[in-house]
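Yeah, one chain of the complex is gone here, protein chain that is, but the others are all in their spots.
Which chain is which? They are A and B, in the order written, and residues in each are numbered from 1.
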Amino acid sequence: MEQTRKERIDRGLKVRTGGIYAISSGREIMYLVGPRLLLIVGILLVPLFLEFAPYWKRVVNIMCVYALLALSFDFLANYVGLVCLGGAFFVGVGGYLSAIFNVYLSIPMYLSIPLATVTGAALCTVLLLPCLPLRGVYFAIVTLMYPLLFTRVIEALDVLGGTNGITGLDGFPNQYVEQYAIIVVMLLSLFAMRRFVSQDIGLVIRGVKDNDQAVRASGINVTSIKALSVFIAALMGCFGGAYIAHLYMWAGISLFALDFSIIPIASVVIGGGGTLVGAVIGSFILVPLSESLRFFGTLRIVIYCAALTGFIVFKSEGLMVYLQRKYHQFERWVKV
Amino acid sequence: MSEDYILSVKGISKSFGGLKALVDVGFDIHAGEVYGIIGPNGSGKTTLINCITGFIKPDAGGQVFFKGKEITGWPPHKIADMGITRTFQIMRPYHSLPAFKNLIIPLWSPRAKTTGGWRGGGKHGDRDTVAVDILEEIGFERDSRVPYKIASTLPTGYQKRLELARCMAMRPEIIFCDEVFSGLSMSEIAGMLPLLEKLKMEGITLIMVEHRLRELFRVADRVMALNFGEKIAEGLSHEVIEDKRVKEAYLGSEKV
Partner (left out) sequence: MEILVYGIINSIILSLIALGFTLVYSIARVPNFAHGALYITTGYTAWLCMNKLVGFPYPLAIVLSIGITAAIGALIYRFILIRIRGMEISEIIATYAIGLAILEGLRWGGLRGMTFTLPPFVPGSMDILGVNIDYQRLIIGGAGILIFLLLYLFTHFNRVGLALRGIAQDERAAMMLGIDSDMTAIASLAIGSGLAGFAAILLLPLGNIIVEAGYNVLIFAVAVCVIGGLGSWGGTILASFIIGFAQILTERFLSSHYTMVVALLAIVITLLVKPSGIFGKQKELEERV
């Protein structure tokens, strides 16, 4: 019997350092820039296409928020090695803080969102600090507990509006500001994160995931590196929360809801962990899907979880890695 | 009190539950020396390194001085920042990074930033180039693909060198080498020896934990022997190997 094996050949001209590409022709440039351009232009044009479907414009906003959260989860899990089971914690802290700034302290919206982002991220980092020197399981456990706990505390103490939440936040002046604010921030974060993880500091962060002992032996404080990473991830999460609070003009305990934790995780796993773009693509697939399944109530969560488990077990590389491979390499069967 | 020595260790003990891994071990090392630590399996060699470099806290009573300054119980990154670094017995490179990117991390460290690191790579910006330079110095062929390969795919010999390179990049004063020869072929060891000589020439103090005695004795100035966590001999290498207790530890007691 004739035996064959699959051979994979690189399409592009990749120089050995892996970072520098030899650009020889317009076709080559298109090959490299094309996919990025497609993503950027595509997402920027979407609001114009949806001019006649205002409901779906909202969905696009939410989708971008989830993309941000997924980015933050992907960064923490696959670059730093910390699994955050409670993305909702970041969202809740950001949302409540911007509500406090905007409603109680009457700081205008364009200041309260950035302010809530930064102070919220700092607050999250401080709260998560105790579990950072420990192994990853502890981080997962504590992040799982925090959102539930904050809900209980707010209910029990009846602070910050209690179960009713804080109402009367400023809304966005018009639809376009509302929409492009989140799209631009999302795209900027995506490309900034991609750049960041390939910088030297990004390498150090990846080193912590690979082998924290060796990083310690190199004279670098692993805990402060982890704290920095959590801060960066929390920045994205808190911005998402602050944005949502202003979008709905309301901050309540549903900001700590399960959806904000589980959909980003599912997006990352389905989109492909460790690629960052995969996280965004994953949420572009999942969120509209979830919106169309709204009718089924909590069955949605069951569906994500099933998809999540399936992908983890059977296709752990995720869609994006698969697509990247197909794009950059062609495969053929050769005789052995 | 002990300014003459670059490193002096006094009365280090460590017990894990009931097991006494180290009992009152102490030694002093001059700057620029190559000091060997030998002993049978489980005699506490690696535990000793872990205690000195801060990865394990020694039991109360022990003291470690670096240039006369007490560093007992400091966290590992601070000790490394002083200039005491180590290799690991089980090689664990940053497995998802290419070999030369492995050196970016020590070159980025606070110590490399202040001292400049090896060849000043921590100060001037282009760490990638310096990293490849260091790898060339340590025996990675520059024009081959080796420095650019993912670290976990490298053969053992290269991974051991990478461990050393990671220490070198920080421009340390003391390197603890935890069994750098183990698992290497004779020719690989032969390639490693000049490298260690070179580090010695650069004025770096080497403390080597080894099983391969013959190779160790070619580079080591002084040797200490451990058995069941206790120091049983110290001195020039031929003295130690002739010591009765060392022979007993390795070969068993004569009177059965």
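The rule is short, and it goes like this: contacts are C-beta pairs under 8 Å (C-beta built on N, C-alpha and C of every residue); 3 or more make two chains touch, one makes a residue touch a chain.
As the structure is a computational prediction, the values presented were derived from the model and not from experiment.
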> Thinking of the whole complex, not just what is shown, which of A:Leu149, A:Ala227, A:Met249 or A:Val321 touches the missing chain?
Replying inline: A:Leu149
> Of A:Ala67, A:Cys124, A:Met236 or A:Val269, which sits in contact with the chain we cannot see?
Replying inline: A:Val269
>> Need a quick check: the contact residues on subunit A for the chain that isn't drawn.
In response: 77-78, 81, 83, 85, 130-131, 133-138, 140-142, 144-146, 148-149, 152-153, 155-157, 213, 258, 262, 265-266, 269, 296-299, 301-302, 304-306, 308-309, 312-313, 316
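In the analysis below, only the chains that are shown with their structure count from here on.
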> Rounded to the nearest whole Å, what is the centre-to-centre distance of subunit A and subunit B, using the mean of the C-alpha atoms as each centre?
Replying inline: 41
> Of all residues in subunit B, which touch subunit A in the complex?
Replying inline: 53, 55, 75-78, 80-81, 85-86, 88, 92-98, 101-102, 104-112, 127-128, 145, 148, 166-167, 169-170
>> Quick check on the complex: what are the subunit A residues that touch subunit B?
In response: 16-18, 200-201, 203-204, 206-207, 209-211, 213-222
